[in-house]
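The other protein chains are all here in position, but one chain of the complex has been omitted.
What follows is subunit A.
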Amino acid sequence: MQPESITQEMPRPAAAAAAAETVLTVDKVSKSFGDNHVLRDFSLALHRGENVVVLGKSGSGKSVLIKCIIGLLTPDAGRITVLGQDVAALDHAAMDRLRAKVGFLFQSNALYDSMTVRDNLLFPLRRHWLAHGPEEEDALVLQALDDVGLAQTAELLPAELSGGMRKRIALARTLILRPDIILYDEPTTGLDPVTAREIDHLIREVQQKYRTSALIISHDMNCVRLVADRVVLLVDGRCYAEGTYDELARNMDPKVKEFFA
């Protein structure tokens, strides 16, 4: 039996966010793999400058959701609009242009093993034709590395970095494109608590410095508490509850309490 959504009972978390421009809309999206219905009529809105965390159990469809948003997977039904563009209607060229404005931090970091940190950062810049000469490239790489506090690592290979450093470099590779939206896929998974908190603070710093909007997939409650302006609870493919961290923490619904107890 599917759980009933309690989303309607939750008050809007922040009036300011509601009034802000919507940069990403997920409207009744469904996605199945065979008989496994991962997303069922899932809806979500992300406003400019806002951090929204999608919270859910492992295997609940969180990563599928952001892969649908970035166009790595195609939803079976529903509509996803990013920066005013319907993702399903875009051809390859238009999709690439949109992807230049949407950063994606992969759970496994997805750094290219055979490239130095510098080349990893330059890769998306060059592929999106956003670099204009070596001097500008150097400046952008330095700025991105500086943003994540790893300015001295440009010539190192990913294998020479710790897990936390690799996560920061992956974030720097995302930041170098100056995206409007950043999608974080479980940014603190596999990190020790201290490094995980550093990444959480970095996510907040990026939001404040660049006014980026972020959709963060996580089941790390410390991460949720530190980075979320708003939390969406995903249960059985549906948006089960939505609100600020404090609002959901006070919610007495058993499925919500499973996470916030």
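Just so it is clear, a contact is a pair of C-beta atoms (placed from the backbone, for glycine too) under 8 Å apart; a residue touches a chain by one contact, two chains touch by 3 or more; residues count from 1.
Just so it is clear, contacts and distances are computed from a predicted model.
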Ask   = When you check the chain that is not on display against UniProt, which of "3-isopropylmalate dehydratase small subunit", "ABC transporter permease", "Membrane protein" or "Cytochrome P450" does it turn out to be?
value = "ABC transporter permease"
Task = Taking the full complex into account, find the residue in A:R79, A:H128 or A:K255 that is in contact with the omitted chain.
result = A:H128
Inquiry  = Touch as defined at the start, partner being the missing chain; which of A:Q85, A:Q107, A:Q143 or A:T195 qualifies?
reply    = A:Q107
Message = Tell me which of A:V23, A:I70, A:L150 or A:A241 is the one touching the absent chain.
response = A:I70
Task = Identify the residues of subunit A touching the omitted chain, counting contacts across the whole complex.
result = 67, 70, 72, 92, 96, 99-100, 102, 104, 106-113, 123-124, 127-129
